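Every protein chain but one is kept in place in this view of the complex.
Note that the chains take the letters A, B and C in the order they are written out, and that residue 1 is the start of every chain.
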């Protein structure tokens, strides 16, 4: 259960790694949004990766098909169902590992929850492949947000031991926006090179590496977030942890607040162009769970790809005895760059959901509202 | 809106810092749980603090009153309403700051959201005082969890620059369980002394300090978490970010995964006493959003108390001109130790909510289930 | 579980018939609504009944106490907790019937669900007394709706065999509005007299009677209702069935549609004062689950009070043998007139909830919205 997210802009996802399709049903998208398959297709391309010849494990065209909710190239207010087919599927390698859960994967917890009935091929519904559905939903959300001038962009700030110094990302928004569309979405090109090298080294050893993604929302609508429990940061953190491999989420100064004094961490208010702004942004644009209008800034920690080529210890669930496992197949030694667009996508979903909570379901289309 | 949390064990909270009461309505608590006010009172005491003469800003008896849902000292299945009265309230100092939002507080975002109608006295509903309601709800959840042998405990691992080395917390569960009940809940007594000194120094300067809380759940029920979106970690992160001052949440190795290799981060499976366990616990007891039966381990970053005695920059919302502010009143220079029981409480709420999702609403009481 | 209703205007209720209080927490009420206890008190008075000396079983002052969410006589955007105390409570008669469920009451199903732990005194949480909480929440909703010119009113159209002919209710709205405030809220005074006689006859025989309530919403906001599942009629029907004793709900022509031809039942559209209206209103103001702007019209069937003085067959749940029961105490032989304000209240709750879904959470207050 629980394959839906959101209260007003409700995203439901379905599909399995080695099933027929990956899909999403988007409910609550306002009527009247111009939407074409290419809006979605271009975002999916970013997820497919391609920063190096080794980066992607699967080579699928991911041709977007819209099954409902669009009429004359506009949203109608009805639920939008979008699917991509799974084509590059080789399930043969999974039969041999089905009783021996892969360390770092959800195989064992899926078995705990669904017993022998779980679809174990390629991780089933726990596969990173499911994030294609998040990207499709995020593409729709971004299209609506663009009406409001809201822009969401993420980029890699750390891979293994290579950390981008923050002074190297403090460029213009436009530069960063562009850099995130690079094959390797890191705004600091010299760090990017080192990161690619670290990935390549891991790949050669049959190992993998993790990293950190930072996401910024420019011009976020103020006053989003519904306390006490449906805070903006809380809702965003919840969906971020749905992305496979995310193990940490922090806003603004994040874990660094532990070592700051109150006098350093508090963001002083001032007036700029007649508007209230803060001089610093340690709060990451959120105070009391509500957006204050400053850029949203948050980071997620992405663990190293659990699929590695080294021999690993596991157990045989049938015999309940120790076993070893050595994976075959094609795996991406670092999923961080491909997760960048996924992080943006879920942020867009949360932003639009809260925007609609604040402004109502018929915010754009609707004769009734247009007439007002 | 959105003052309720949970799907099966639903906690609704209400009240303001300087209103009449702080309260909670707990819906979905199974019938038949023995529950007395002292179960709740003892947890509230832990929240009141008292690690030093300066630790608490308010001195309230916090006398628990149960208004519904208990009959003959047992839960009945009906919603349980519990309140504590606000007694130590001095609202006079707030009139002068009502147009000048305090940096680091939710005053400004509350104004954005509710306009001039927001209750600005002591932060209104955004006050840390509201966490008393979380603790009351958590006390009830813990009582139910104890039937299942689940134990939740948290402690301070970092204040300002003082960080407890993890080897110093790797003691027996019993030791840690005891230490968390100390006035200053840190399992490493030599670190605790340094932390108290750091707090005292901040206090003398009129400043404040932040820190990190770690929480462990021993004997957690396996197979909790409802993918894709209602993951156990996601739901827990969401409610953790509702706690005022939390700016980061991480599970298991957390942000450290960025610099780990896959071969280091993957937790190898093995068999122990006929059960599947993992040799390490970098995943913090959660894989694919589902608990695997290993101890849950997570950490939250708590920002320094935003209320400080130093002069701060702000703006006047009426005149829309820069202003300065210097707070009077009594503030706690470090809320981290008092937040320990709050972190435990929300973890207990999420655990019970997911346990009931897994086992059903009539898990304990109910003739129908008892008869089965 | 499930003591909350609504998505934007969320009403949580708690309390038991013979517990300390009956209460509600109202979350999502827009900030800036002027609200005093007398707004709520006056509605509660209507529920207390008093159409005859025998009408009410309990004589409680029902003094409203607001525990949170109001500051300077206005709503703040924070949850509003309101309670009334139970004072006229005599639980002694319930000890003897606790093992012998009363026919027509929820005693047996409560036992099935909560076992021996259920609060059996006076029906516990299943008592009609809980509708006081609905009336308190409805009073708040009505106050907000009045800003939008929406008026909700209900009245009795049938008691036992006495049915008001519809031509006798087709008076001006003002007349009907006034009549509903009569001790016996029936707009046709000659029918009202017959109804009172039917009730009195039932009372003398130790029996009880049921009836039908009709509710009309004048000037309802158009375009409310969120298909496919959160239709306006569906949401309204759901909460109407929460009112103890309601066994049927119908909209517009209701069950009469079964015998109408399409050509009779379809409401022809026309233009009146430049607005689209329908010539008839067989649809009751709702098409496709969405309000069309015409008056909402619906009816509920209310069963006869299950508490009667005649000897009844039951079983002893301890011995599992047949038994008989003869109730003592004071019961109202007809709850229909007192349910009128309850029906209005839940209709107001649903109207406001859907209005906020359509227009957003900050529809009234909020600097952000006021500033737009």
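A few comments on the model shown:
The working rule: a residue touches a chain if its C-beta (ideal position, glycine included) is under 8 Å from a C-beta of that chain, and two chains touch if they have at least 3 such contacts.
None of the values given here were measured: they were computed from a predicted structure.
Per the touch definition above, the residue from B:131, B:345 or B:361 contacting the chain not shown is B:361. Across C:31, C:154, C:239 or C:296, the single residue that touches the chain missing here is C:239. Within the whole complex, the absent chain has one touching residue among C:126, C:155 or C:184, and that is C:126. For subunit C, the residues in touch with the chain missing from this view are 1-5, 13, 101, 103-106, 108-110, 112-113, 125-126, 130, 158-161, 202, 207-212, 222-223, 225-231, 233-235, 237-242, 244, 247-271, 274, 276, 278-279, 283-284, 286-293, 301-308, 310, 312-315, 317, 320-322, 333, 357.
Contact between subunit A and the unshown chain involves residues 1-4, 8-10, 12-16, 19-21, 23, 25, 27-28, 31-32, 67-69, 71, 74-81, 83, 110-119, 121, 124-125, 361-362, 365-368, 370.
Interface residues of subunit B facing the missing partner chain: 7-8, 222-223, 226, 356-363, 366-368.
We adopt the following convention: only the chains that are shown with their structure count from here on.
Each chain gets a centre from its C-alpha atoms; the one nearest the centre of all protein C-alpha atoms is B. In whole angstrom, the spacing between the mean C-alpha positions of subunit B and subunit C is 38. As a whole-number value, the distance joining the C-alpha centres of subunit A and subunit B reads 27 Å. For subunit C, the set of residues touching two or more other chains reads 8, 361-362, 366-368.
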